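Reviewing the structure listed below.
For this view, one protein chain was removed and the others were kept in their places.
Lettered A and B in written order, each chain numbered from 1.
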Amino acid sequence: MNVPALLRRWWPALVLVVLVLLPYSALPLPGLLDGPIGSPGSLQLLALCLVFGALATGYDLLLGRTGLLSFGHALYFAAGTYATGLLLTQAGLNFWLAAALGLLAGLALAALLGSVSLRMTGIGFAMVTLAFAQAGSILVQRDPGGVTGGEEGLAATGLPASLVGIQHTANLYWIALAYLVVTLAAVQWAVRSPIGRVWEGIRENERRVEVLGLRPYGFKLVAFVLAGALAALGGVVYLLLTGGATPQTTTSDFTLSLLVMVVLGGSGTRWGPLVGGVLYTWAEHRLASLAGSGTIAGLPSVLRVPLSQPLFLLGVLFVIIVYALPGGVAGLPARLRIRAVSRGAQA
Amino acid sequence: MTSPLLGVRDLRVVVGGRHILHGVDLDVVAAGVTALLGRNGAGKTTTVRGILGLVPRSGSVRYDGDETVALTTHQIVRRGIGYVPEDRGVFAALTVAENLRLAERDPDPAYGLVHELFPELKQRARQAAGTLSGGQQQMVAIGRALLNRGNRLIIADEPTKGLAPRVVTEVAVALERAAQAVPILLVEQNLALVRRLADHCVVLADGRTAHAGPAADLLADAEKSRTLLGVGRRADVPKDLVGPESGGDH
Partner (left out) sequence: MSTVVLLGVTGLGLGALYFLVASGLSLIFGLMDVLNFAHGALLSVGAYATWWAASHSFGFPLALLFGTAVGTLAAVALELGLIRPLYRRPREQVLATVGVGLAVPALLSAIWGADARTFPVPAALAGTFTLLGASVPVNRLVLIGAALVVLLALRLFLGRTRHGLVVRAGVEDRAMVTALGIDVRRAFTLVFAIGGAAAALAGGLAGLYFGSVDPTQGSALLIFGFVVVVMGGLGSVGGAAVACVVVGLVQQFANYYSTAGLGDLSVVVMLAVLLLVRPSGLTGRLA
């Protein structure tokens, strides 16, 4: 095999090696990151990007692979975060045990609520998942018994020393990277399995799957539980990264931002949701720090006011993507290729 | 030969990646009933929906001399078409009177004719259409098509399907009466009704036009109608049965 062919086959491995080695790099990326890549601030942001990239990839298991529009994905992410956090602060468990139980809690919740919600289809399903997630969000914010911290959020205690503090940011980064790899592998494996082919059938035409004698319900439940478990695992990683849990991750806006990431990157593609999640998270943080900087303060108010709100820019960008780039960022190369070919054909 | 009122050439419809129509040709002349026949799944209803722009389609559909394939459904219908859909398309939550009123386009709707043909509709004007029997719903559907004097074509898709024999007769009388004033494109499985009403016929098979000609000729030829309409054994359609109109250049 020649070099380009090797590259085409093995570039994900190459990228992974580069990502693993990033904490050792002192390369500055002005404009993209505030400090050199290996600095704690940059690693923290990169780790968040990876977590949300993975989270969007897991969410797309429902949206892009099975055609299920869930408005309650935040619930399972928050279940992982809050269950682990509560087991640490209230029960005083060892972190790894608490994390395992937190993951199990998210999985069990997804199995329970999924088995109920999936009795509905289409918009009814979307509404029930929204209702359940909203119930969870209200619970966390109203703080019964004073355990969730309400609006303030929850600060995790009893974390292993090697995972706390600025000097250990690289460890957290590697954990985020590991979570991403696990998610990508799980999604890829599931999509290629026989179950994955049934999911594809359900997405294309649920009736036809029924005609083949298969009950879509069970297959959809597997997708829902797998996506829920991956989200809960992401919640545990997020707890480590931010040192606690915040009620913002329970809201429907959080689920909507996952939806935006997936559509931004390209729903139903292997790398699209990951790219979307990374871009969204990076843009949100960069725009927020840009808004606080002097670069924007000098602009006339017509420009300064909207630019100071990352969500405004992301919302507008999202609408533009929906219009101009239906396949998301991942569909961009193919679109350019088609355009080039058709232009060549015209000439 | 005078140009037909409705001329369809090479009509193609793709739904969800599947080709439903591969090239349908048909003409509706400016008088009488033209029957659209074929086995189940041959593409009759899709042809009608394609003509009306209810499904994405390509090819050519000329109505009254104008190309309509680029127009939207309401623009096509406003050129003077009354449509009686396969499932009757009656609005269940609306009353009979509201169903009819919704269809009004002319300044002077022909309520006299509709109530003469279907006196029940007048009695049940304030009843919700969803509570009517199938036959009464069909009367509402046909009534909507007859209401506009400006209609110069009526397209009726299996208007007698699932109806009691008494109601079939009533519907047949109404169509016969309507056909005196307006040409009709009639999709129909009931061959007795076709024999009674139709002057011309077009037969579809597998999404293509397989035959076109006088209705009486086809129905008189037992072998031919068995082959084309699938009464009895299934056979492939021989090439020489394709009518003279199809595939011709106009």
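Here is the rule we use: a contact is a pair of C-beta atoms (placed from the backbone, for glycine too) under 8 Å apart; a residue touches a chain by one contact, two chains touch by 3 or more.
Because the structure is a prediction, the values reported are computed rather than measured.
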{"item": "Sole residue of A:A105, A:L241, A:L314 or A:A330 that reaches the chain not shown, by the stated touch rule", "value": "A:L314"}
{"item": "Residue of B:L54, B:A125 or B:L191 in touch with the missing chain, whole complex considered", "value": "B:L54"}
{"item": "Identified contact with the non-displayed chain, of B:V15, B:A92 or B:V173", "value": "B:A92"}
{"item": "Touching residue (missing chain; options A:A126, A:V182 or A:L214)", "value": "A:A126"}
{"item": "Contact footprint on subunit B, counting only the chain that is left out", "value": "52, 54, 72-74, 77-78, 81, 83, 85, 89, 91-94, 98, 101-103, 105, 144"}
{"item": "For subunit A, residues in touch with the removed chain", "value": "116, 119-120, 123-124, 126-128, 130-132, 134-135, 138-139, 141-142, 144, 252-253, 256-257, 259-260, 263, 305-306, 308-312, 314-316, 318-319, 322-323, 326"}
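In the analysis below, only the chains that are shown with their structure count from here on.
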{"item": "Averaged-CA centre spacing for the pair subunit B and subunit A, given as whole angstrom", "value": "53"}
